[in-house]
Each structure stands twice: as structure tokens, then as C-alpha cells.
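Below is a slice of the complex: some chains, not all, each in place.
Each chain gets a letter, A, B and C, in the order it is written, and its residues are counted from 1.
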Amino acid sequence: MNILAGIVMGSDSDLPVMEKASAVLIELGIPFELTVVSAHRTPARMMEYAAGAHKRGLKVLIAGAGGAAHLPGMLAAVTPLPVIGVPVRSSNSIDGWDSILSILQMPSGVPVATVALNGARNAGILAARILSVADEALQEKLILFMEEQKQKVEGKVKALKDKGFPNEFDRF
Amino acid sequence: MNILAGIVMGSDSDLPVMEKASAVLIELGIPFELTVVSAHRTPARMMEYAAGAHKRGLKVLIAGAGGAAHLPGMLAAVTPLPVIGVPVRSSNSIDGWDSILSILQMPSGVPVATVALNGARNAGILAARILSVADEALQEKLILFMEEQKQKVEGKVKALKDKGFPNEFDRF
Amino acid sequence: MNILAGIVMGSDSDLPVMEKASAVLIELGIPFELTVVSAHRTPARMMEYAAGAHKRGLKVLIAGAGGAAHLPGMLAAVTPLPVIGVPVRSSNSIDGWDSILSILQMPSGVPVATVALNGARNAGILAARILSVADEALQEKLILFMEEQKQKVEGKVKALKDKGFPNEFDRF
């Protein structure tokens, strides 16, 4: 099966965050690849990765980075694919503000689809929503996925009531 | 031709910003609709809009709002489509920080593809990149679009040199 | 006895914070209910909860959420009741700034009574102050409650003096 999503990160220290993107892609059955591409330490590699991605059949990129995070924006400058940026609260980041602003505030002409700080799981789901534009079955899966999320909350509603918290809204 | 993108905004005061999204969609030949949907003043309308969007054939939503901007996130909670959020620096916003954070920092499970403050033009381009997942001709257009951006910069390079600024890098 | 206050939270991970609201309501003898209502994972449930609250006899709502916290504002968009918002410094929050701004900065027409970050105890006291508008005995209790707070400080004044810190102001 063709790889559709490329997950890249500026450093392997971002892996604990970025693995959540790959986990949700596995969960939704979307073939992906995952590797390290550093805008600052391997700029030529980054250019090559970005330039070739759509030619290799990839449809969406997910890029995570921290601090002065240039990877998502630089990929978006080279590839025509939609790029999802994950600001990572890395050790060299100021509470994540630098990661967020240097990914989000792209100039007119070169968009990055930014998700929440450390929001790699949401990056994976967003990638799936994007791929579902061309894949009706995937959209069905996503609707189910949302239904399951709802049911998990309902389970917690029940658990709270069972613990003895008064609740007149839910009549089980 | 089928409408593929829905552009909605919390208030018609957001129109001067959000029109830049529609302008780029027109430029790229993508059929869209544009209207006002207020999460706070018309919550039922918002729920209905979000619930029906994918059934009406829409493939991507662009939502702009300012201050405690709940529209993009609430749409994303109801629709399975990718939702692009545009933080608007409206008059009731604190330099845009509230708009950004209340759109960007969505909880796990419900992503919003956030673009820069007032970045509606980038929201339109991102929508086009997303739609190009299912439309090769559109991807070609986007590659051309990037090429044109490059050429505009080169024009400015020339203009600066013509103004007399020394420049040994560019040999025209 | 009729339930007067509804305490809801976006996730059961907010419970350790939000329980302080219920604790103070118990202390002041105000009947309440407490459950999970997620704006993002259970939007329909949220709409239903908000639409029915005043019909079920509730007089005030307390809603806690973190990150892009849409629950308090969305409830306030549907119910005519006063809604108290508690910004929660949850794990996915940026030091609480996102929680605060996405609850506080509501647009004109739809107010949320926002309390301090993690200020669920104050949310409970504020709910009591609001209910005392229709309940003179409760106002008396609140005056007593403030008197007791004063006495606790006086106890600490004495303790500090007993520890040997010089203090010429208080002549015990």
C-alpha cells in the first residue's frame, strides 16, 4: 500500500510527542513513514525531502519541531502538499511560545496548518480528515471515531454518577 | 459546479479579513460559499451548518473569529471535514492572543488547522492544498502559484538593484 | 430539595479542580448536580444540557474547562442562566493562558462570569452569592462565611506573634 503521510521531526528528542501522530494513523489504517529531518542541521536533506514528497505519492506532511521551529514552514515553502505543523514544547523552548509562533505566523502565500502545542495526535487526525477528501471510506471511519469519543465521555458520565455525584440530567 | 469550500465567520465585521480567503479561492477556481455563522449568537445554526456540511458535498471548512473564538473548534467538533481556523484580530481582541489561543489549543481528538493571525489568504491556499489531495490539476495550479510567487520576489530583487543598492549575487 | 446549581466540566481530568466548587456548595447547603459535558466530544449533549437547564429549575451553571475552553461560553450562548466559567490549568494548557482567554473574552451579548485560574472554590462561592439574590437566609450565611474567613486570618496573626515575630499593632 502506498505511503500517504510523511511524519518528520526536527530531532529524535521530539519522538515521544510525535509518535502520537503515527499511533492514530495506525489506528485509522493510513500508511505513513516517519523520520528525522532537521531544517537547521540537515538543510539539504530537508529541501530534498520537501521537493520529492508529492512525486513519491505522499499526500500530506506532518512536521514537529520546537524552539525556533522552522521545519514545518520550510517544508511548506517547497512542497505543494498540505503541511501540518506540531509545535513541540522541547527543553530549549520558552514554555512553547517560540515553537507556536514560529510555526503559526507564516507569511501570506505559504500556509502551515498548525495544531496545539504537543498536539501530535490531533495532527494525525487532521491528516486523516484531509486524506478523507479523496476517500469516502475514511470519512466514514472518522465519523465512527467521533462517535466513539462521545461514548467514552458517556462512560465517564456514568462513572461519576456511580461515584455518588448527584446528576439529575442523565437518567440511566 | 459543486461548492467544495465553506467560508464562515462569527460576525460580518470579520468580512474584510475573511474576503481574502474567498479571493484566493476565486483565483484558483475553487467553488465556495461564504456566510455568517455565530457560535455564540446562533448556536443552533452553527450546529446545523456543521452537521450538514459534508452531506451537502463540502470538502473543507474555513472559519474565522476573534476574541474567545469558538466557531472553528465547535464546527470541528460536529463535522468530519478538515476545518481551517483563522484567528481574527477583532476590536474586542487582546492583540489577537485570545483569538489565536482559543482556536489553536483544541483538546486531543478534535483538530483545527490554525493559520496566522488574520491569515485568511493562507487559509484559502491551505484549503486548495487540501482539495488538491483529490485533484491533480489543482496541485499543478498550486505548483504554478508557488512559481509565480518566486517570480514576484525576483522582480523585487531587480527593482532594488535598479534603485542602486549594490548586489553582486544577482547577475542580470 | 430542588437542584439549583449545575457543575459541569469538559473532562473528568478536571474533577480534582472542580470538586472544590461542589465542596463549598455542600458547605453552604446548596443542592447541586455535577457531571461531564464536553463541548468538543459531546456537542449535542452540551446543547441539550444548556437548553434544558433553566426548565429543570437550575438557577446557575458552573463550567470548568482547559485549553481552548469552549464549554462555558457555549453554555452561555444557549441558556439564559448566569454561567460561571472556571479556567483549568490542564496538562494541554499553556500555563493557563489559553484557558483564561477562551473563557473570559466572550463577545458582546453572551457573558461568562469568569473566576481565577483553577478558582473552582470561588466559583462555588460566587454561585452562592448569585443564589442569595433570591434567598435572604443564604445571604446571612455568606456574611457569616466572610466573618469566619476573617477569624482564620486573626488566628494566623496570633500564631505569628506567638512564634516571636515582633508585632506592636495587635495587643492580645
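Here, a residue touches a chain if its C-beta (ideal position, glycine included) is under 8 Å from a C-beta of that chain, and two chains touch if they have at least 3 such contacts.
Every value quoted in this text rests on a predicted model; they were computed, and no experiment measured them.
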Given 3 placed chains, full-complex copy number: 8
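Everything that follows uses one rule, which is that only the chains that are shown with their structure count from here on.
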Chain copies touching (chain A, chain C) - same or different residues, decided at half shared: different
Inter-copy rotation, chain A to chain B, in degrees (Cα atoms; steps of 5): 180
Approximate Å spacing (C-alpha centroids) for the pair chain A, chain C: 34
Rounded Å distance between chain A and chain B, as computed from the means of their C-alpha atoms: 18
Contacts with two or more other chains, residues of chain A listed in rising order: 100, 116-117, 119, 146, 149
Residue numbers on chain B that touch chain C, as the complex places them: 10-11, 39-41, 43-44, 47, 66-70, 73-74, 76-78, 92-94, 97-98, 101-110
Residue ranges of chain A touching chain C (in the complex, touch as defined): 95-97, 100, 116-119, 146, 149-150, 152-154, 156-157, 159-161, 165-170
Contacting residues of chain C [partner chain A, same complex]: 3, 6, 11-12, 15, 22, 31-36, 38, 41-42, 45, 49, 52, 56, 67-68, 92, 94-95
